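This is the structure, below, for whatever I ask next.
The other protein chains are all here in position, but one chain of the complex has been omitted.
To keep things simple, chains are lettered A and B as they appear, and every chain counts its residues starting from 1.
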Amino acid sequence: MNSNVNLLVGLAIGLNLLALGSSRLPSVIGAVAVQGMAIGLMPLLLESDFNWIVALVAVGTMAVKGFVIPVLLRRAMRTANIEREVDPSIGFVPSLLLGAGGTIAAVALARALPLLPEHAGSLLVPGSFASVLTGFVLLIGRSKAIAQVCGYLILENGIYLFGLLLIRTTPLLVEAGILLDLTVGVFVIGIIVDRIQRAFDSLDTSKLTVLRE
Amino acid sequence: MTPGPLLLGAAAGLAAGVVAGRWNARVWLALTLVSTAAALGAAGSLLLGGAIWEFVSTFPIAGQPLHLRLDAVSALFLALVAIVGGAGSVYAHEYWSNQDYPQSAPRGRMWWSALLLSMGGVLLSWNGLHFLIAWELFTVAAFFLITLERQRRDVRAAGWLYLSASHLGTMCLFAFFAALAARTGSWELGPMRERTELAPLFWLALVGFGLKAGMFPLHIWLPSAHANAPSHVSAIMSGVTIKLGIYGLLRTTGWLPLPVAAPWILIGLGAITALFGIAFAFAQSDLKRLLAYCSVENIGIILIGLGGALLAVADGHAVWGRLLLAGALFHVWNHGLFKSLLFFGAGSVLHATGTREMSRLGGLWRAMPWTAALFALGAAAISGLPPLNGFISEWLVYLGLFDAVTGRSPAAWAAMPAAIILGITGALALATFVKAGAMIFLGAPRTAAARHAHECGPWMRGPMLVLAILCVAIALAPVVFWPLVARASGAWQPMWTEMPVPASLFTLGSLQIALAGLALAAGLTLWWRARGAGAPRHLTWDCAYAAPSARMQYSSGSFAGIAGGWFAWLLQPQRQLRRPRGLFPAIATRVERVPETVLELIFTPVATVILQVSTAVRRLQHGRLQYYIAYVVVALAGLGSIVVLGGRS
Partner (left out) sequence: MNAFAIAFVEFVVRLAGWLVLAPLLPGIINKVKAWVGGRRGPPVLQLYYDLARLWQKGVVLSTLVSPGFVAGPAVAWVAVLGAALLLPLGPIGASLSFHGDVLLLIYLLALARFCMAWAAMETGSAFEGMGAAREVSYAVLAEAALITAVLALSVHSGSVTLVTMLTPAAGAGAVLLAAGLFTVLLAENCRVPFDDPSTHLELTMIHEVMILDHSGPPLAAILHGASMKLLLFAVLLVEAVLPLGGLSRLAAAGALAAGVLVVTVGVGLVESLMARLAFRRVPLLLTTAFLLCLFALLVAWKGGDA
């Protein structure tokens, strides 16, 4: 069972690197969607006995992260006529190397942490750190708002992965709360993106520096 | 014959050479050759199994009793000094002859002898003070050799940079030896591993010796000095004198206790030096600067081997450490041989065409077939390709690193990145030397100078041939040279005296022979097959372009464009582009230059700030007596208040 979870975390890490290395927005969004589904599946694998609440949350997560948010993002991209190229300020190869180095560092860091013995062999903690780092690299190194939203989503996935460690002890309401937060956040960004697009004819956040006061 | 008389003869010959060099070139050459042959004999007899030679005299020099000693580590380096020193003196006989340089040729001969003599002194001294004196002498001798052509401004600048950087190193070494003498109570050198309180002194030695070796980022003096010196001087500096920095590090690490971090730092610095050195080399368009940066890279490879060997010692004398040390020591020899060969080749090109700029050369193989063939051999050897000698040493280093990894010791965490970086470095070295060889010798001549080149004479060709033969000898019979290196390893680390030839080196040696034979046979067969068909000659395919010009060939900069671009963050190349304008564009230029980035962007600004601060402070020094008395009073008051306040607390 643990190996299945590890496989999924490995997939999530691979998708992190894909998101860092791909030059087209649709593939970044696709990577985020698949990662959301993979992460949503995990509570089911972690709980040994079937539990209705867990199942519900898992299905909900998969639906929201795997379908709703990507569809919203794609629609925003279409309606706002954004170019499909990502337009990085940190190049693809450097961000890829950063992400890979961060992943390796995350594995080393997780070894040093005083974890519970049942979590020792698990990739959950390194996967979580790696995703958070990837999210930050995307947020820092991409200038298109949509790509930044994707970075934010990956960052949230990392936090969610960490939360899974506590699945036995913490009420799942917390996770649901995070999810809700996020959905609202994406909606808001979606609306803002639309407004910005209408007002300024561009979604390049690096051109939006005049409003800093 | 024991080494003693041979060494005495060599020293006497070289000392006589210092005098004779001023007056007669032939006598000087004979003296130098005999002396270097004697030194080589002494080193060889020791490496082949002779007893350690030692000479102690109560006769004091500079207040210290004279203590000379030749052990296997010294002999290994002495052999290199003797070979390159001898070859260089023959080369200089034509390259820097009395006819061409009536002013500086006698001076050059004199300082050459002095350089060899003082390097021998460094290798034999067993007393810290005498070591420092010899070290300083050889630094000064090298300075005068670099600045033989002192009417040229850039030569003078390179010389001053070299001298000031060297003195920074000497300062660290002086502090190192003085602190050592203060703590041990004697200037005598030798193993003192049990005195753990001496460990921090290693950092001083690392800076001092690392600066001489050209370790990144202390290599700043090296490219301009090696590029602007006469080529035979560049050869001995790149091939031998920077190795004395390695010699110093070997001695320090062999004798003194080390800080725990030292091996890790050394291997890390080695990896950085190798990678950054070759990245800079690849981007150069000046042939001799390229070779100089490539020396930085090779020092990195040697440091990786040395650092790894120290890790093995810390790890309980693991077997892979011996492979790494043997690889490093072999590389000291190999690099000394092929780098001198390449600098001699560069000198021949410079002699024939008057330029070091690769984009002004091209097609020289026709005029200079010997130089071209020997340079190609050296280029393949320095790229670490089988079946040549560079591969032997790199293979040993790789093998040690891989064994450290498969042994799963903590050292693996250094060995894995080092092996990967070594791989990248090797591939970049290959690219660098394809570029260098091709730009100079292949294709069509790009300028008139290249069109009217001529082959060098026998005095210049001979030394190159000897070095090439030595390269091939080490390549094809590594097992013959292994015992010599093994003896040096034993002298460095007494636990490692028993180093039988690895069985795989036997196999590799025979495979190298087979490969060389097969490659030769295949080349000849295909050439014969091509000639057999008559081989009509036609123009190179030019895509039906009407008026091709030799300047349309791929240039040095365009060749380095792709991989050089990946290192732009490090190299900081400066570009000037003037696009063609209008319907009938007249002039369009593009100039690209890779600066001495570390020097110009880091050291110079820092030095400027220091200079400004010191200029400001200098205003205190104005010569008015009254103020000086005031300083004394202020200082006394200050001291007094410290004493009073300190006493109260």
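Assume a residue touches a chain if its C-beta (ideal position, glycine included) is under 8 Å from a C-beta of that chain, and two chains touch if they have at least 3 such contacts.
Please read all numbers here as calculations on a predicted model, not as lab measurements.
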Residue touching the undisplayed chain, where the options are B:19, B:261, B:495 or B:530: B:530
Chain not shown: contacting residue from B:186, B:406, B:612 or B:641: B:406
Of B:366, B:454 or B:593, the one touching the omitted chain in the full complex: B:366
Residue of B:423, B:585 or B:605 touching the missing chain in the full complex: B:423
Hidden partner chain, touching residue among A:96, A:138 or A:165: A:96
Sites on chain B contacted by the missing partner chain, in the whole complex: 362-363, 365-366, 369, 372, 376, 380, 383-386, 391, 394-395, 398-399, 402-403, 405-406, 408, 412, 416, 419-420, 422-424, 426-428, 430-431, 433-434, 437-438, 441-444, 502-504, 507-508, 511, 515, 518-519, 522-523, 525-527, 529-530, 533-543, 550, 552-554, 558-563, 566
Chain not shown, touching residues in chain A: 17, 21, 23, 92-93, 96-97, 100, 103-104, 107, 121
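The rule is simple: only the chains that are shown with their structure count from here on.
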CA centroid of chain A to CA centroid of chain B, Å: 51
